[in-house]
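Omission of a single protein chain aside, the complex is shown with its protein chains in their original locations.
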Amino acid sequence: MAALSPAAAVPRRGGVARTDDAAAVVVRGLSAGYLSLIVLLPLAALLWTSTRGGIGAVWQTITIPTVLGALELTVGVSAIVVIINAVFGTLIAWVLVRDSFRGKSAVNALIDLPFALPTIVAGLTLLALYGPSSPVHVNVAYTRMGIALALLFVTLPFVTRAVQPVLIALDRDMEEAAAVLGAGSLAIFRRIVLPNLGPALLAGAGLSFARALGEFGAVTLIAGNNPLRGTQVMSLVIFGDIQGYQFSSAAALSFILLALSLAVLLVFGRLSRALSGHHDR
Amino acid sequence: MAITVQGVSKRFGDFQALDKVSIEVEDGSLTSILGPSGSGKSTLLRVVSGLEHPDQGRVLIFGEDMTHLPPQKRGVGFVFQHYAAFKHMTVWENVAFGLKVRRRPKREIQTKVAELLELVQLGGLAERYPGQLSGGQRQRMGLARALAVEPKVLLLDEPFGALDARVRQELRTWLRRLHDEVHVTTVLVTHDQEEAMEISDCVVVMNHGRIEQSGEPRRLYDHPDSEFVMSFLGYANRIGDSLVRPHDIRIHLQPGADALAATVRRVVFLGFEVRAELEIPEGQTVRVQLTRSQAAELSLAPGQTIYVDLAHSRRFPEEREAAA
Partner (left out) sequence: MSIHAAAYREPVKGLRNTYSTDTKKLYMLTLMRQMTASHHKKNDGRPAQERTAEARNPARSEIVRYVIQATGFAVALAVAAFPSLTTARTAHSGGTLNIVTYSTPGPVYSGPLAAAFAKTKAGKHVSLSVSPGPSDSQSQAVANGQPADVVNFSYAPNIQTLVGKHLVPKSWDRNPYHGNVTDSVVAFGVRQRNPKHIKNWSDLLKKGIQVLTPNPQASGGAKWNLLAAYGAQRETRRSKKQAVGYLKKLFKHVSVQDTSASHELNTFLNGTGDVMIGYEDDIMEAQQKMPGKIKLVVPKQSLLIENPISWTLKPAAHNARLAKKFVSFLYSKRAQTIWAKAFYWPVVKSVARHHHFPRPKKLFNIRQLGGWPKLDPEFFGPNGIVTKIEQGG
């Protein structure tokens, strides 16, 4: 996951801080200890719980038709959400960086709101707005559309916030050079801006995909949770298992989601690095 | 005329970048626009290229009014101070960019790019990325990229500004040779008078958004119209209300008619030339340029009293402003 941070785009040229003095050891030890306590230990526990029955048991769990359907839905909706995010997240970042208008800083602050809001509140709000008693007469509650909407809401900041700083730092000269060379605005965006945003865009997309895969709070109220109508996402299946005290099944499904997220982050991270590999100055 | 600029003005907020500027650039010439930073020289170049739009005035390229055309349609080449290299493309792709955008046939692109890379001596580095090139190489790539689309005029915005002194000197000479080979009308913006003097057929001196003077480098040096031009095109001492070049001051060991007494403060050996810093009675420091042999003959030492007179000096009675 760290591979996706913008800093990872900078090639490692034999570290300056690669000394083994006492301070470095302490710092390394502290971060390793903290990481273990906060992330590695719980993950290991999860892995252990989910695979204690053997890989066969995990396989058996995911091949249950309802689970398979939920997995399909979750991945599919997440993919769509990521594509929409990539397009609109970049667009928003573009407007925030390149455009100037009244209340820009307010809009800029607004972007982070989905992070600040408890996601269940987001779900509640969306339900009120686009549910059966919608003031705008749009009812997508308990449908796949509703799930996508909730996921779009909570994952909005990822792409925008990843792309924004890169766009700010992006050399305007390049665009001007392309313009003088005869490239129209579309060609400039496609051939110059987009490739330079690529790594950041991928990083943001990867994070929003991972988040969408596991999101629970925002979808729990607006998803129909009905396997027969294809409105049950994985996090809801897992939640159901936890409620029914089916912890090993919940752990197995969580493991699947985790593995999927990890795979997506790794693939996106690799792509991102491949794209940024030759940008070093 | 290759480029005609007529009465162009441009404001950025409160800042008047260009104030009714008019210039003409001859076909096939290499013209420098010289001025301190903030003088409007880069803005002028950008207005010519279409990257900036003037508030008023016209821009003509080979007689065609380009004032309202976007940069894409002006047929100019532009080289940027900080290279503006397409970081995500190889050297080859950078140079080919303009041709690809223009949808030229593949074979033509191949030959043209190869030819240009040879011309700018980057033949072996076609597959490198800009990040793997030195500054000088990057700028040569920038030049090849600009030339690829066979521009009617080539515009260079402080092209050597980001390079160190040695590379700068090298590239400057190289650019002049390239120009003699390619013969494309070239306009170069610089704040370095030596650079302007060395390579240009014509120098345009700008200050505060206006043209101070333009013409052949030699003429400008010898016959500046203003104190600004005189002091910007080389060092000038002020003695009384006269301006005098360091090499136009003669040093005598004995007093004579019209000679001023002065005290030697410092003698600096700069290889071929020797610079003496003198203090004249008014308390001003005067810089004098001598040859090695002159200096040897005089054997100046700090504290020594000598006498100076002026071979040429100039007065600018209606000076608009003091030298910047």
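All chains are identified by letter, namely A and B, in their written order; residue positions are counted from 1 within each chain.
As a working rule, a residue touches a chain if its C-beta (ideal position, glycine included) is under 8 Å from a C-beta of that chain, and two chains touch if they have at least 3 such contacts.
Values in this document were obtained by computation on a predicted structure and should not be read as measured data.
Put simply, the missing chain touches A once the whole complex is considered. When you scan A:V81, A:V97, A:L126 or A:A141 for touch with the missing chain, the hit is A:A141. Mapped onto subunit A, the footprint of the missing chain covers residues 41-42, 45-46, 48-49, 52-53, 57, 61, 64-66, 127, 131-133, 141-142, 220-221, 224-229, 231-232, 236-237, 239-249, 251.
Operating definition for what follows: only the chains that are shown with their structure count from here on.
Between the CA-based centres of subunit A and subunit B the separation comes to 51 Å, rounded to the whole angstrom. Only residues 49-51, 70-72, 74, 76-78, 80, 82-88, 97-98, 101-102, 129, 131-132, 142, 145-146, 148-149 of subunit B touch subunit A when the two sit together in their complex.
Within the complex formed with subunit B, the subunit A residues making contact are 171, 173-174, 176-184, 187, 191-192, 195-196, 198, 275, 278-281.
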